[in-house]
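Below is one structure. I have some questions about it.
Note that one protein chain is taken out, while the other chains of the complex remain in position.
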Amino acid sequence: MGVVHGQEMVLNIGPQHPATHGVLRLQVKTDGEVISEITPYLGYLHRCFEKHCENVTYEQVIPFTDRCDYLASMTMNFGYVVAVEKLMDIKVNDRVQHIRVIMAELQRIASHLLATGVFGLDLGAFTPFLHMLRDRERIIDLFEMTCGARLLYNYMWVGGLSHDLPKGFVEATLNFLDYFEPKIDEFENLLGHNKIFVERTADIGIMPAEVAINFGVTGPNLRASGVNWDLRKDDPYSIYDKFDFNVPVGQGIKGTVGDSWDRFYVRLQEIRESVKIVRQALDQLPKDGDVHQSMPKKIRPPKGSIYSRTESPRGDLGYYIESDGSDTPSRLKMRSPAFTALGVLDEIAGGWLMSDVLAILGSLDIVLGEIDR
Amino acid sequence: MGLLENRFDDNIVVEKLDKLLSWARSTSPWFFQFGTACCAIEMMAAAASRHDLMRIGIIPRSSPRQADVMIVAGTVTMKMALRVKKLYEQMADPKYVVAMGSCATSGGPYWQHGYHVLKGVDLVIPVDVYVPGCPPRPEALIEGLLKLQEQILEGRPLTRKTG
Partner (left out) sequence: MSEDIQLLIDDVVAKALAGDMDPINNIEDRVTRSKAKAALVKAKRSQPKTEIKSNASENSDVKAKDTIEQVVIASLSKNFSNFLDGEQNGEWIQIKAENWFEIAKHLKENENLYFDSLQCNTGFDLEGGMLESRYNLHSMKHLHAIEIRIKVSIENPDIPSVESLWRVADWFERETYDMFGINFTGHRDLRRILLPEDWEGWPLRKNYEEQETYHGIVVPKVKEGWE
């Protein structure tokens, strides 16, 4: 028998494929089972975020930031209010800062739980998904207790918060953490050391560090490639410099540094670090301080522009705000981390098998709302 | 049912074929797992632990060919609208549509300046049940699906128009 040369075939995945995490269309060129090229087509969820920002006031932008990354709304609010506060030179009190950090880190846990759970689901592991969603619901209960919403919170405002913490929040959160910490080991055993899962993800879709930097990949994806870069450590905003936590990086335990398994594992480790931060923040939480203390009556930043970034669960979340002195932004651009993470897909998935594409896509943890905005 | 009444044992129920059909349809409306935006997460939460949609016979399917109900969960954009119409046409009759959330109902927060957002999915496909909220809670979605079941139950597929 001679060598069989297959014909190049074009396959469409999406935009309504259940494993594309939303409405994304991938045009895949394959030679037999081997991928030669992937062209992502975006914009099926382009909701004109930036046009809206130019037409509403600074306060009214916050609900729209919620809806961009609907899996991590708290950190989206956080990034925006940090940017506007920098632009207006507002200093908020310690209690507000602590509450913000607690919320952002709880949100990071919730987001990573969903990301890792859905990643398992993409590869056929249904049980971990149910376990992780069960614990995510508990975090959502905490958010619901605080601001009444389950998914889109509109909680952090410029110069403060919409509500103070409710009675019993600290105890409820501590109870949750006590319950949750042993579960992390369970998840690790359930999914991370599962033979099938390891076979499907280790050594698959390797992203070298220089590729990751050149393509602007940030967050857990970049750290999985072995680059120790976390804005919470390297360019601390808010009060992250007060806390003691580690930055987990990919070590290639099951395969090569920067493979899909590392990206999964870094997220799992980050959950542990976030638990640490929440515990410290709850411990140091100042008893008094008005959460509306430094809220300006009217938000009118001085003329000028700012580019400010924060660490969202998906990476560097940047807001570019241009102010013309009025109460609406004259230009607001969101630099979304998932947008750049998806851009690298073609580079790292070429040469792998068809079934690996979804594993690699799942490991990048994209949210279409934030990519298309 | 005068002729057939009281002719059989107690464990046999006599009803119209019409009602039997709509009863069978109402208790197993498999839905098309098709999320576009934020509401998809709440739809997932409704199907996963705690809320568990499957206990009322509603099971997610990945293919439009196997589904009876399309839950439009989230914003539909112009680029997506043509796809949504195509997917709806691919579903087998009888088919029902639930517009979940304010975006699918009317364009929601993107109504005013959203040049690329479809102002309500009813512009391209017929909708049976609207579930308000941004996003609706899983309980609200379940309520909407129960309303849909009632609606299906009232339908007379043989003697009248479906659904």
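Letters are used for the chains, namely A and B, taken in the order the chains are written, and counting of residues starts over at 1 for each.
Simple rule for what comes next: a contact is a pair of C-beta atoms (placed from the backbone, for glycine too) under 8 Å apart; a residue touches a chain by one contact, two chains touch by 3 or more.
Keep in mind that this is a model prediction, so the values were computed, not measured.
Undergrad: The complex has one chain that is not drawn here; which of the drawn chains does it touch?
TA: Those shown chains that the absent chain touches are A, B.
Undergrad: Tell me which of B:P60, B:G120 or B:P138 is the one touching the absent chain.
TA: Per the contact definition at the top, the residue touching the missing chain is B:G120.
Undergrad: For a quick check of understanding: of A:I213, A:I239, A:I253 or A:L353, which residue touches the chain that isn't displayed?
TA: That would be A:I213, which touches the missing chain.
Undergrad: Mind listing the chain A residues that contact the chain we can't see here?
TA: 42-43, 46, 48, 50-51, 54, 89-91, 213-216, 229, 234-235, 288, 293-294, 304-305, 307, 309, 316, 318, 320, 322, 331, 333, 335, 339-340, 343, 347, 372-373
Undergrad: Kindly note down the residues of chain B that lie in touch with the hidden chain.
TA: 78-79, 81-82, 107, 111-112, 115-116, 118-120, 123-124
Everything that follows uses one rule, which is that only the chains that are shown with their structure count from here on.
Undergrad: Averaging over Cα atoms per chain, report the distance between chain A and chain B in Å.
TA: Going by mean C-alpha positions, chain A sits 31 Å from chain B.
Undergrad: Provide the residue numbers of chain A that touch chain B in the complex, in ascending order.
TA: Against chain B, the touching part of chain A is residues 15-16, 18, 22-23, 43-48, 51-52, 55, 63-64, 67, 70-71, 114, 129-131, 133-134, 137, 150-152, 368-369.
Undergrad: Which positions of chain B touch chain A when the two form their complex?
TA: 33-38, 40-42, 44-45, 48-50, 62, 64, 74-75, 77, 79-80, 83, 87, 109-110, 112-117, 134-135, 137
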